[in-house]
Structures are given as C-alpha cells and as structure tokens.
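Note that this complex is displayed minus one protein chain, with the remaining chains in position.
First chain written, first letter: the chains are A, B and C, and each begins at residue 1.
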Amino acid sequence: MSDLELQQATAVSAASHAPARRRGRMPRIGTVLAAAFVVFLLAATVAPELVATQDPNEIAPGDAFQSPSLAHWFGTDESGRDVYSRVVAGTATSLLIGVTATAIGLALGLGLGVLASFGGRIADFSVNRLVEVLFAFPGLLLALLVIVVYGPGPVTATVAVGLSTAPGYARIIRGQLVAIRSSQYVEAARVLGRSPARIISRHVLPNALLPIFVLATLGIGQAIVWAAALSYLGLGAQPPAAEWGAMLAAGRTYLATAWWMTVFPGLMIVGTTIATTVLGRALTRRGRGER
Amino acid sequence: MTPGSPTDERRSIRGATLRRAGLLVAGAVFVLWAVATLTFFAIRLIPGDPAQAILGGPGSQASQEALDQVRRDYGLDQPLIAQYFAMLGRLLTGDLGVSYALKLPVADLLGAQLGGTLLLAALALMLAWILALGLAIWSTGRGRVASALGEGVEITAAALPHFWLAAVLIAVFSVGLGWLPPVATGTLAGFVLPVVTLAVPLAGFLAQVMRESLLDAMQQPFVVSARARGESALGVRARHTIRHASLPAISLSGWALGWLLSGAVVVETIFAMPGLGRTLLQAVTLRDIPVVTGVVLLVALVYVLMTVLTDLAARIADPRLRQEAGR
Amino acid sequence: MRAAPVTTSPTPRRIGIAAVAVVSTIALTACQAPAPEASGEPVSGGTLAYASGDAEPTCLDPHVGGNYPQALLAGQFLESLVSRDDSGEIIPWLAESWTAADDGLSWEFTLRDDVAFTDGTPLDAEAVKANVEHLKDPATQSSTGYLALGKVDRVEVVDEQVARFVMSSPDSALLESLTQPWVAIESPAGLARGMDENCQAPIGTGPFIVDEWVKQDHVSLVRNDDYTSPPADAAHDGPAYLEAIDWRFVPDSASRYAALQAGQVDVIDNPQPDTISAAKSNDSLAWLDAPRPGAANRIELNSGQAPFDDERVREAFIRAVEVDEGIDALFFGTAERSFSPLSSVEALAYSDEALFEPDLDRANALLDEAGWTERDADGYRVKDGARLTLRFPVSTNQSIPAEQSLFEQVQATAKAAGFDVVIELLDLSSWYGALAEHEYEIVSAPYTKVGPDVLRILYHSDSITPAPSGYFANLAQLDDPEVDSLLTDAASTSDADTRADLYERAQQLILEGYYLLPLYDQQNSFLLSTSVQGARAMPTVSTPTFYDAWLAD
C-alpha cells in the first residue's frame, strides 16, 4: 500500500459539495468574548454602583491626572475622578444614546420601509425619492444641520444621529420587506386565500424582524461613534455626565500628559462597537443556519 | 428577455440606457430641488435673527438702524415665499448668496474649499479601496485563522472613531517617530495622516462587504471552470473573483463618499486642513446660514453626481446591469 | 474646537491726562533657564510658522467687528498711533507726540513724517481722519473700535502731519484706547477699495504685509522691506529680520502642540495648560505668558434675580465653592489664583483674599438664615418647594477645557452646601441667547480692555441696559448707586491718586457685595520653539509681535 497524497489546491475553496466549514461548529471565541463584554456593559448599565469602584462624580483635585494604578484602574481625570468608575457610570448614557439613536433611525426607517413596500406604487415612489433626498445629506452633515436648527446638546445629537441613519435603514428594510412580500411563501399564503393584513402580520413582519434586529445591533455601535464625534466637536453631551464621547473629547485635551483619559473611554466605544458587531454577525449566521 | 436579432437587442439596450440616463438626470434635479427646499425651510426654524447674525452675531452691539438696513439689503423683510422663490431663482444661476460672516459670495468661498475636501475624500476612498481589497484577498481562502484575523481587523477598523484614530496616529507618527507632519500643509506628506485617518474605518466597512462577496465569488462554479482550464489561484483572483468582489463595494461608493464627507468635518478640524467640513463647522458656529445652505447643497450635488458615477461604474463593471436596463 | 474670546469694548469717559501706570507682567520663560532674552546676534531671513488656535477671522481688518483673533494678526501688519511700554507708559508710535487741550475736548497728534503705507500712500492727517471716519461709519460694522472712539466726535486735519481729535466729552482713556489694534491706522486707499476687498488684505504701515489669505488654512505675511515705524520700545530699527510669517489656523489643541513638537511650526497660541507644563521641561520649547489686560476671569453672580438677589446666598455660594486646588491641578501651576476683579496686569487691581476663604459651615449657616433650610432627596436645598438651582451657561468658545473642568469642580463643591449647579455647555449663539434672556444665575465671561475703566463697563448699572441684540456687559447685574458714582468719578478725575483711590473703593464694594468669584487672569500664552528669538508680547493687549524676532539655527 503506497497511498500517496494528492496535494489539493487549498487556495480556492470551490467544490460545491464540500461542506461549508468556513465557520466553526462551536460558538467562536470572539462571540463568547463579545457576549461577555455585553454582559459587563449591561451590568454597568443596570447596577453601575456594583461594577464601579468609586463615586464617578466625586472630585478630588489633589488626585488629578494620576496614571492607572491598583487604586484607580484607569487612572484619574483632571478633577481627580476615577476614570474607571466614570467609564462604568457613562455606560448607561452612552448606550442610551446609541440605542435611542438607533431606535429613532429604525423606527423612521421601518415606517418608511413599510409605507414603501405596502403603500402602493405612489407611496413607494415617494418614499424612494424622499430616501434619496435624505441620502444626499450625509450623516454628520444632517446632524450638523439639525444642530444648527435645534441647538447643540445630547438630545439633539441623539436625534440627529438617529435621523441621519434613517434613510439607510429605510432602504434596507424596504428591500427586506419587498423580498419577503414577493417570496413564494407569501404567494403560498395568498393561494390559501389569506387576507393582506394577515399576510403582513403573520408572515412579512415576523420574518423581517430578525434581520432588522441584527441591523440594530450593528447600528448601535456606529451611533455611539457618531454621537461621540459630535461630542468631540463640542455639540454633544453635557458635563459632568460621564458620557464616553464627552470623556474622550475632554481627555483628548490632555493627551500629552494623561493618555489614559483618552484611551479608556475610546476603548469602551471601540469595544462596544466591536462587541455589538460581532454579536450581530453571530445572529446573522444563526439566521442563515450556520453556527 | 425578448428574443430578437443582435442589432435589435443592442438598439433596445442603447435606448434603455438613454432612458435611464434621462431618469438619472431628472432624479438628480429633483433631489437638488428637494434638498434646497428642505434646507431653506429648515433654516427658517433657527431661532435668532439673521440680521443679527450678519452684524457680527449675538454678541454684537449693532444698532436698530443697522439691523433694518441689513434686513432690506438681504431681502429679509420680504415674505417667506418670495424669499424662497428668489433663492430658487438665484440657485438656477449658480448664485448661492453671500456669507453673513465673510461677506463673500458663498459660491466663490465654497469653490475654493471644495477641491481640498474632494481631493481628501478621493484619496481616502482610493486608499480605503486598496486596504479593503488587500485585506479581503489576504484573509480569504487562507484558512480559519486568517479569516478570523481578517474579520477582527475589519470590525475593529470600522469601529474606530476618527478623532481617536487621528490622535493615535499623530502621537505615533508625528510626535513619536517624527515622520509625518501633524498639520496638513498642502504638501503630499501632510495628506498622509488625514487620508489614513479617513480611510481606515471606511476600509473596515468595505472589507466586510468585499470579503463576503469574495467568499461568494469563490464558491461560484466558474472558479472551478477556470481552474480546470489551468488557471492559477492568482489568475483566478486577478481575472475573476476580485471583479466580483468589487461590485457591491462599487455600489457602496456613493454612500462611502457621504460617509467620508461626514468624517472630513472631524479630520479637517484635527489636521487643520482647509475644506468644506471645517467651513461648515465654522458656519454652524457662526450661524452663517448662506454658507450652511451652500455646503449642504454642494454636498448634495457631489453626492448626486457620485451616485450617477457609481451607477455608471457599476454598469461598466457588471455587464449584467446593462442588460436589465429597464429597471 | 476653540474659538476666540470675543473681545468687547470700552466706552471710556472723560479723564484728564492719562497717566495710567500699568505694570505688565509679561514673562518669557523657558526650561530651567529664565527668559532667554535674545541670545546671540540677530540673523535675517527665514519664515516663521505660527499656528493659531483662535478662530479664523472672518475679516482681517480689525475695524470690522473687532475681536482678539483679528488683533493677533493685525498686530503684524497694522500699527496704531500710540503704544504702551512695559511700565504702562504711553509711548510714541505712528504719532511722535501729542497734546490735550485743558478742557479735554480736543487732542492734537503729530504724526511721523517718514512713514508710508505699504501701497505707497503717505501717512498723514488725512489718513487718520479717514480711519476714524471709517471706524465710525455704521457700514463698517465696527464694534470694538467704534466703542473705543465713542467720545471722539470727529478728526480735523490741522496740517499734513497734525490731526486734531475733537471730543464730544473728555475721555481720559483715549490714549489707552488708541493703543489697541482695533483702532490701528490703515491706508485710506486701501479702505476706499470697499469692505470686501479690504477684509482680504488690509494695507497698513506694519513690518509685514498680507500677501495671501487662503481661507480655512493660512495667511501669508511677507516682510515690508521699506519699514520705518517701529514703536518706541522696539529692539531695533528698519525692516523685520523675518522674511515671512506663515500664519496657520489649527483649531485642535493637540494637533497644534504636536505640530510644535514636530517642528512643523515655531509658535503656537492657546496651548493647553498641561502642554505648557510639559514644555517647561523641554529644552527646545519656551513659554511666553502674557495675561490679557482688563478684567480677571471670574464667575459672576446674577444679583438681578432670585436667589442671588440675596447677598447671604451670594456669600454662601462663594464660601461653599473651592477652586484653589482645582486651578492648581487643572492649570498645572501656570495660573495664579486671583482675588480681584481686575487682571494682575492692571496696577490698580485690588485684592481681598479673606473674602474668598472657603467656609462650608458659614455657607450652610447663611443659607439657613436666608430661608433655604430644607434639603431634598438629592441633598439640594429647597425653599417653598423650589430647589436652589443655579443655571450656569458655559460657552464652549470662551471657556477652555481646563476652565470647563474647573466649573465642574465648582458644581461638585457647591453641592455640599446644597446648591444645584446646572452647567449648560453652549455654543456662542446659544450662550448669548441664554444671557439675553437672563437664564442664568452664574456665568463666566472674559473681558479684554486696557486699563481699570473696564470696571465701569462691567459693573456700572448703565451696562445692564441691553443692546438691540440683547447683549449687556454687567452680567452680575450689579445695581448700586454708590458703585456707579465711584466709577463715574474715577473715569473723570484727572488726579492719579484720586483715581486709584476711587477704583480701590469701587473694587472693595464690588468684592464685599459677593457679586463675583475671581478665578485667575485671562490666560494668554504662547509656546515658542527656542529657535525663535526676540519675540515678545505687546504691552497693549498682549498680542505677540515678531518684528524683533529672528530664527536661530
């Protein structure tokens, strides 16, 4: 027996018969880490006092600008406040901004999407034009315009970010709904004599929900990033609320002497965005039947 | 698809393309009109007196006479609807009005700023494309580790806030290594950091899309066909899969440009570059309404043009789109 | 995003001969060695790169509007009739001498006869007349300069080199006012081009000429090779050493400092306090500290409405708040605590540290006494169901981050006494809006002006009356006839001692009434590469001048 290896070209995975094994069987390490991080965020949102080590707003000017240590894991800020505790305390605000902005964007997007896909040709045409017009105001520009009109602040920033994401959601949701509406299972329901209302409530909306939820997880991180950008431009959250974007913007001033004031809130933003994205993707894979 | 002679088919495709071009132009004009109208009326919601803004903002101590004079000069005493049509009329002639703060024609002002921002955005878009394509190609078909690594890099890149990334880049490359200037001065070296700052997060997004479509393309039977003809793995990528992977990213370019223009507001501020973003930010701070309106319109115009270009590019890259020209 | 403190303007009244003794405390410090005053021989040539964190001016002509960013730039290419030296003495500049009529109703300025504008137009009395007319013309939209010349009725041409300022009423602060860049003298031919063109490149007599202004980017200044008119306290004669100045606008403070560190620029303004502190230990960087004249930075207590219409509550607030430690930490020891309404630059500044001794017990007792006896669940005091809330609009354009942080500390310490300080970060427009609507209990606003006359602008009851825009300067809404009369008298007396005494009494009254909490001088700093030699800040409004500067290798 002299079985010789036939070296297969592994560079191109092409055989359609090959089982799709790109993705592992187990939930991946990344997904587990992301989930753990999200659990931490939720804990920090629900019970910040349990997760934090100190009072986030307790000032101690004498302890200002201390680098990370056992007493202050993430160091202290310009007023001697514990950066770790502030990061924890800021979780609720930051997530609230991210979630609210995404919710606003999604709600508008859903409304427009539903109108476009079920409201008949005229509604579809009008919504599509409206979405095109809204697209012509790119993200931050729309946000700035909203801020010009309503003045800066966290609420305006949140609404502005939400509004600027709406056309994207509207387009995706419309596509989703149209695809479902023209799917064979909806046709099968029609053949069974189901009414449009029942088809929408039983088939179309429920099937659109998961992808929309996934979309939302992906959107929250970006919403936080853009809200932070507005904070950086001085148009966002207010002190002493420990919102990550505001902390980061404040910390950037002292970048030369106190890197930890910038790095840790920044890591929280990046980490949250990564975690929600990873989870969103895991959900997508699950929806597609992969692991 | 209708059966027909090749020439018929070609003629009908050309007709459809013309019709499509007509629709695109009409759509573009509509979008611009709508943007102008929305902006005009939205701006009227701004609290405060434009005349006051013209006379040096709210901290000024302008007299009542001066205010009245300005209201007459700028037509602010006209009824709203008359102002609206006057604005539309001016727009048709390319007149965007006069900046409250700089007292210069907005068109001239923005014309001078547009080039820098577009150059920045174009370079960033190109770099993002290169980075994304490189990452997508590198991380696919190389096993699970590379794939996971690629995915990790993409997601992380896409999550980086511009101002944070800029701070890190400046700290490392300007202050630490002293290779690149932290303030863009119009030199080539000065463009490097701003372009990288803008490009990296965008590359993260594009790479996600590209990698997905690259993986899809690599599952297609034509890859096996090509290899069965003796094509090398590299040849398959160069001649087949990369093109397929690029298609969705091409159609994303319109969105990407909008995204870059948003990022430009931050990046231009950090790197002290002249451009639309900074002009807009300053105009927002100064309540310089004509400039805000002008920037919004100009960006809408750029966006609309980009959409048309993207559409054309997608059609060039994907002949299938040319076929179904109808819709 | 940092923008310029908007500098508002004085309306000086009559006074006799202005002998305002002002001691400027401008210090140029570098690493360990103190003040590396012009070491070595000046060398000619080179381009100096300046990075400004102030907002880019919307017009380079400081007559139009008139704010500090304009002054910073204009100082390089425009010159005034007179200047001040380090001791506060008024010294000749474009005017080589001047005399005032006994009644104070006219002043004659004799101009130098060897000076021409950079467009070739000679400097003469006609030019001065044209400038004053330009400033007073409403179409110019001058704010600061207009108010500085408020008492100047007109200018008469006596002869080619003598201009007579005819006053509507005596103004002892006229000379101080004329030192300011906002009333600098420009070429009448330049002014005649109209505002649009003049804004792009005003024409003056200064050591540099505006060559090009690329919006959002930089202003190119080139040397005026025919320069002849340095102020009397300049270090040399003839043209500047520097060939050109590249004046860039770099709004982001971290980028600005990075650019200085990387050697991309030679001078930056508005450095963050921590970078000043870092620069002190850096051999290649020097710190130019030039606090602005006029008022100190302070928190004003709005006495015009509840709860601060009650002096006990005002004192309670001031006793409750602790800022010393915060100022020290936030400014890294670069800012001195002030206990005076006036800048330490002003010789007549009066301090009373005892009034500002923090005393929480006293604060609590005062509040109890004032009827704020209850506390709600959050620990804030309540009276008649209303919380002891202090609205604190903060302008992100006028307060640097360190100051904003200090206000957060004020907020935190005031809470101990039961004050609910609500900080609202606002952009400039909204901030002015909030002030105009009296939607504030405490506020901090900088005010730059040469001389103690600034007190009259800030604390005379006349200043409560708003301009059409709603703007008013007396933000403490201090309405005390005694203060009014002291300030009015001080502005009209010609006797220096009397004047000093009047101002001291006025300051005592203001401080003892607990209308304000002084913090520190209006910070105005520059960081320079040590290769820049001979640069200094003008003893007028503390703008830097690079006439005497050169670039060492």
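Just so we're on the same page, a contact is a pair of C-beta atoms (placed from the backbone, for glycine too) under 8 Å apart; a residue touches a chain by one contact, two chains touch by 3 or more.
The rule we apply is simple: contacts and distances are computed from a predicted model.
Given the choices "ABC transporter ATP-binding protein", "Na+/H+ antiporter subunit C", "Cytochrome C oxidase subunit III" or "Hydrogenase", state the protein name listed in UniProt for the chain not shown.
The record for the missing subunit names the protein "ABC transporter ATP-binding protein".
Can you pull out the displayed chains that the omitted chain is in contact with?
Touched by the chain not displayed, across the whole complex: A, B.
Which listed residue, B:A226, B:V267 or B:L286, touches the chain dropped from view?
B:A226
Which residues does chain B use to touch the chain missing from this display?
On the chain B side, contact with the omitted chain comes from 1-2, 6, 8, 11-13, 15-16, 141, 220-222, 224-233, 235, 239-240, 243-244, 317-320, 323-326.
In the full complex, which residues of chain A touch the absent chain?
So the residues of chain A touching the unseen chain are 1-19, 21, 183-185, 187-195, 198, 202-203, 206-207, 289.
Methods note: only the chains that are shown with their structure count from here on.
Draw the chains as points, connect those that touch, then say whether the picture is a line, ring, star, complete or other.
Shape = complete; every chain linked to every other.
Could you let me know which interface, A-C or A-B, is made of more C-beta pairs in contact?
A-B
Report the inter-chain centroid distance for chain B and chain C in whole angstrom, where each centroid is the mean of the CA atoms.
Taking the average C-alpha coordinate of chain B and of chain C, the gap between them is 41 Å.
Averaging only over C-alpha atoms, locate the centres of chain A and chain B and give their separation in whole Å.
22
Counting in whole Å, what is the centre-to-centre distance of chain A and chain C, each centre being its mean C-alpha position?
Each chain reduced to its C-alpha mean, chain A and chain C end up 45 Å apart.
Could you check chain B for residues that touch two or more other chains and list them?
Residues 47, 167, 171, 269, 281, 284, 287 of chain B each touch two or more of the other chains.
Residues touching two or more other chains, restricted to chain A: which are they?
Counting only residues that touch two or more other chains, chain A contributes 151, 233, 252, 255.
Going by the contact rule at the top, pick out the chain C residues touching chain A in the complex.
1, 253-254, 257, 272, 274-275, 277-278, 325-326, 328-330, 396, 401-402, 404-405, 407-409, 411-413, 423-427, 430
Under the stated contact criterion, what part of chain A meets chain C in this complex?
Its residues touching chain C are 57-59, 61-62, 64-65, 78-80, 151-152, 233-235, 238-240, 250, 252-258.
Please give the residue numbers of chain A that touch chain B in the complex, ascending.
For chain A paired with chain B, touching residues are 9-16, 22, 24, 28, 30, 129, 132-133, 135-141, 144-145, 147-151, 168, 221, 225-226, 228-229, 232-233, 248-249, 252, 255, 259, 262, 266, 269-270, 273-274, 277-278, 281.
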